[in-house]
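Note that this complex is displayed minus one protein chain, with the remaining chains in position.
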Amino acid sequence: MDTGTLEKMDVRDPLNDLRMSEEAVPLYEAVKKFVAEEVEPMSIKFHELGKDRKDRFAYVPGQLELLDAVKDKAKAQGLWNFFLPNAETGEGLSNLDYAYIAAVLGKNRLASESLNCAAPDTGNMEVLERVGTPQQKEKWLKPLLNGEIRSAFAMTEPDTACSDARNVRTQAVLKNGEWVINGEKYYASGAGDPRCKIMIVMVQTDPDAQAHQQQSQILVPMDTPGVEVLGPMHVFGEDDAPHGHMHIRFTDVKVPEENILLGVGRGFEISQLRLGPGRIHHCMRSIGAAEKALDLMLERGMTREAFGRPLIKLGGNQEIVSRARIEIEAMRLMVLKAAKAMDVLGNKEARVWISMVKAMVPERVCKIIDDAIQMHGATGVSQWTPLANMYTQQRTLRLADGPDEVHHMVVGRAEIGRMGMKGLK
Amino acid sequence: MDTGTLEKMDVRDPLNDLRMSEEAVPLYEAVKKFVAEEVEPMSIKFHELGKDRKDRFAYVPGQLELLDAVKDKAKAQGLWNFFLPNAETGEGLSNLDYAYIAAVLGKNRLASESLNCAAPDTGNMEVLERVGTPQQKEKWLKPLLNGEIRSAFAMTEPDTACSDARNVRTQAVLKNGEWVINGEKYYASGAGDPRCKIMIVMVQTDPDAQAHQQQSQILVPMDTPGVEVLGPMHVFGEDDAPHGHMHIRFTDVKVPEENILLGVGRGFEISQLRLGPGRIHHCMRSIGAAEKALDLMLERGMTREAFGRPLIKLGGNQEIVSRARIEIEAMRLMVLKAAKAMDVLGNKEARVWISMVKAMVPERVCKIIDDAIQMHGATGVSQWTPLANMYTQQRTLRLADGPDEVHHMVVGRAEIGRMGMKGLK
Amino acid sequence: MDTGTLEKMDVRDPLNDLRMSEEAVPLYEAVKKFVAEEVEPMSIKFHELGKDRKDRFAYVPGQLELLDAVKDKAKAQGLWNFFLPNAETGEGLSNLDYAYIAAVLGKNRLASESLNCAAPDTGNMEVLERVGTPQQKEKWLKPLLNGEIRSAFAMTEPDTACSDARNVRTQAVLKNGEWVINGEKYYASGAGDPRCKIMIVMVQTDPDAQAHQQQSQILVPMDTPGVEVLGPMHVFGEDDAPHGHMHIRFTDVKVPEENILLGVGRGFEISQLRLGPGRIHHCMRSIGAAEKALDLMLERGMTREAFGRPLIKLGGNQEIVSRARIEIEAMRLMVLKAAKAMDVLGNKEARVWISMVKAMVPERVCKIIDDAIQMHGATGVSQWTPLANMYTQQRTLRLADGPDEVHHMVVGRAEIGRMGMKGLK
Partner (left out) sequence: MDTGTLEKMDVRDPLNDLRMSEEAVPLYEAVKKFVAEEVEPMSIKFHELGKDRKDRFAYVPGQLELLDAVKDKAKAQGLWNFFLPNAETGEGLSNLDYAYIAAVLGKNRLASESLNCAAPDTGNMEVLERVGTPQQKEKWLKPLLNGEIRSAFAMTEPDTACSDARNVRTQAVLKNGEWVINGEKYYASGAGDPRCKIMIVMVQTDPDAQAHQQQSQILVPMDTPGVEVLGPMHVFGEDDAPHGHMHIRFTDVKVPEENILLGVGRGFEISQLRLGPGRIHHCMRSIGAAEKALDLMLERGMTREAFGRPLIKLGGNQEIVSRARIEIEAMRLMVLKAAKAMDVLGNKEARVWISMVKAMVPERVCKIIDDAIQMHGATGVSQWTPLANMYTQQRTLRLADGPDEVHHMVVGRAEIGRMGMKGLK
């Protein structure tokens, strides 16, 4: 009996050392301390100030000052932009090390931004650092690295299934040295923030090219005439202001020819650069959400009684808790291994690992949060716990950055390929 | 109830004739016509008028006039209060017949109210009709039957698991011929409506009595001093205005001794009267929601393409559709059978059937809606389809009127009892 | 909101009257009595006699005499061949009525045969009755109707996925007025019985015809030279002797030209005749198995203790029981409705209902039996309960007569068709 890959199991596979590197520990500790001592207290004041604001997509006076003060402190302590690899050498924090730090950042919504490590700026900066021209870097990367402006990434379109790259319908046509863009995007995250000045937009530049060379990525300043932010897309009724997932229409939007990134027809290639790390970070935060849900489930179950016993002791509740713990530990190991795979094998080779965790984590975290809701009774769906909101966020992740089905397709195909039939029709 | 092993299978069991009675068909047809021709067009105008209202828990001028005009027409056509059995004879529309009609009413949010068949008024009127004193009927039942006022039912409490009746903590103490009520209720449905004038409140009157004789139900006018509506409870961020699920505090609320319903210590007994039919109606509407979700899933899957094929043809989507259809048909048969069981066996004997469908339906409908969301990609969680809202409503039903776990307990116990060990510790 | 088919719901749909017809009740009662009073005691002696037999595919002296005596009594009482519709009028016991009787027959392995209602003879006789020539009827139908011989049906092939009809590879070529058959079949049920004299074999007669006209069905006597029974196929290690699921090789097997049934290229058409009722009966028996498993689960759970409580009261066991009961009731209603659909709509129109129950029932019954096994601990997988054997039988049904996937495909396609896109690629 050939037990498959077991045969080829490398017992000393570096992918199985899932510990943070020793070098990164001081940074990890510093970030943890900073989030607890600086970001947390600022965050309370920030939300207090903003709670009665009229315009949900604006900041009230004082909010940005609070945030900027903390950003200055972070910069001073060197806790700034550490997500960024060196453009020349490609070196920087490893994905595994960053995964551990992402878990810390996931605990407070303002933590990432305080350290200039917030999406989608991180991906945008990484792309500009790696493929931007000197002019592009000067104009957009520099203020982004300084935390002076924010940015957006517009990829998904309302009318087609964008998990198939060929379905990009927003067109950019070169006329008189300018790209003229027409189309519609939605769920452009971050485009609602008043500080957002620049967007990277996925466009179709050649519908007749090969499937993966039809698209380009292009820089579009938010204030370009013809860019119309139609409003926020909701997620289970939430608008996620002021960040927002915006619905944007492009009508004869003109940008200079040189705003193209890397080159015409290389849009898909650039996508590969950004997707991996972001997904790992999302997954680490999802696991954090699952831990939080499990803690809430336990607390509720241990402090409420029915039929003379604490809820946690009734029916299958203890098994539900056990299954949650098992899933959390399994997910954590898998996400760490995917991060390590990116470090050891490179993003391209690690793409199956990334798809594995992207297909695995949000679905299971949804289940855990849902179980926590059930343990809370009607309180579980109310505004009195964060559970309902956590659920809708995780549910949305099953659709963002490729729906689960597409990631299962990637994994399934890799398995078929492993058996030596890559070209199976 | 004997759920019957095969051995005892009665091949001519009247429970297996699930057709509407011939006598009820004309009413069913009339309701269908009325909803389509009167309620639908009114409903569009009603929501258009209210869409920019400032106070979400108020009506804007013109809204109630529209609604009242339709209510008058319904009254004139005899499509009014037909949910109500005769207090003396107990006769009225059968539960099975009403189940079919409830499915029609479930199609438009204003349909039930237009025919004075809206919850929680229906349950409240039924209770008053059956157990109310002549004075209680004159004062509260009459205006309710006329559709002049609305009512609320306050049972659930925020601090305890109310699926165990002994956990009712809101206390009513008799002092000088008045009940003095102190405590807190939440998810009091309908209490947000400005027309709501009266509440039936479940209170604890004797903590030392037998478990099911500790509670009473009592009439509390909304404007009684000490009744404080603290605000709406949210359901995944929705406030369900203007109806609302309100959070209410009772501080030394005083009502006359005669406001008690049926008698002291009989609160639990009254509960049994109201729970069955309401659950059947909810379940019929849930099935309507599942049908809607399946239709949307099909439409989306057939009109969007990826990888050169319509989505519906990709991966396991066709099987997902098949499983949804199978569940819908199975649920419908089960709900109709539960309604028939109430007609043939009575509410008490049919309680296991009611628990079976209450535990079965919302959970499976959630799954179907969730699959429909997935087929829609990011649009599925947005405000562009009703799916996200449908999901949160169905999810909440798994907690309302007893969480799934309690209904499974009822069914499980009946099975144990069937095997002859009722007193199993 | 259009809630889909609800709109078109026919509240007086005859499909929703799931009671046995009054006319059939006496037969049902007679069969029940006969099984209890005649078949049961004979069955005990029969198995006792055979338990130490050397050749598992033979009967020991005395066994067939016991069986034949009971068959004679059944014949004398008119409890014989009642499965069979009149060839001219198509009339006979309705499918719904037969479904109730099938549930009774499912309780004892020898019951069906005792009344000459055992598969695959029933399907074979039905086919011969409807499409056989006078000669075919004289030679094969008559002794089958008399219970003198038994028969087999050979359709599935080892090397291809036969859920796609085009995959039939066993070839029949017409040479000199004879069909020459070459190929291999497996899981030919009944072919192991020494009394089996005739087989209906699905063969490919024209590989170039339309997909559903490539196949024919042909009568092959078991003793034809070139028919080689290679041995029994196992089902989880069981050989199901003496009935058997045989592996058969055909090497230049020659039968007269007139042995073809109905006509060349009409093999698929004949298949449609036989599949529906058999599936309904299988499903009714599966539900009987689920009832049995639930009873065993309850008995075990109520009589064994751990940690000071009966097992049934531990963890989620009561919910497991409840879910089993809910599934059983839902399955029963669905199967009865599918049977009724065959009666009212005809086999062709009812095919989606048949696929629904075929995809629904064995999968869920497997789950219920599996839960019953778990409740029994190690005893559950042992020879001390029938559960392990019941499980493997039900598991096999998920593959027999079309795997679940094919039935889900049928249902999914019908839903797509309902939405008006029959030709969806």
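A, B and C are the chain letters, set down in written order, and residue numbers restart from 1 in every chain.
In this text, a contact is a pair of C-beta atoms (placed from the backbone, for glycine too) under 8 Å apart; a residue touches a chain by one contact, two chains touch by 3 or more.
Source: prediction; values computed, not measured.
Looking at B:P85, B:P158, B:G265 or B:G315, the residue that reaches the missing chain in the full complex is B:G315. Touching the missing chain, out of C:T133, C:T224 or C:Q374, is residue C:Q374. Against the chain not displayed here, subunit A makes contact via residues 1-6, 9, 11-14, 16-20, 22, 24-25, 28, 100, 103, 107, 287-288, 291, 294-295, 298-299, 302, 309-310, 312-313, 317-319, 321-323, 325-326, 329-331, 333-334, 336-337, 356, 359-360, 405, 407-416, 418-419, 421, 424-425.
In the full complex, subunit B touches the hidden chain at residues 315-316, 318-319. For subunit C, the residues touching the absent chain in the complete assembly are 156, 158, 160-164, 167, 186-187, 233-238, 304-307, 311, 314-315, 370, 373-374, 377-384, 388-389, 391-392, 395-396, 398-400, 403-405, 408-409.
Here is the rule we go by: only the chains that are shown with their structure count from here on.
At the interface between subunit A and subunit C, over half of the residue numbers involved are used by both copies, so each side presents largely the same positions. When chain centres are set by their Cα atoms, the one at the greatest distance from subunit C is A.
Sorting all chain pairs by how many C-beta pairs they have in contact places B-C at the top.
Centre-to-centre, using mean CA coordinates, subunit B is 43 Å away from subunit C. Computed centre separation for the pair subunit A/subunit C is 53 angstrom, with centres defined by C-alpha atoms. Of all residues in subunit C, those that touch two or more other chains are 318-319.
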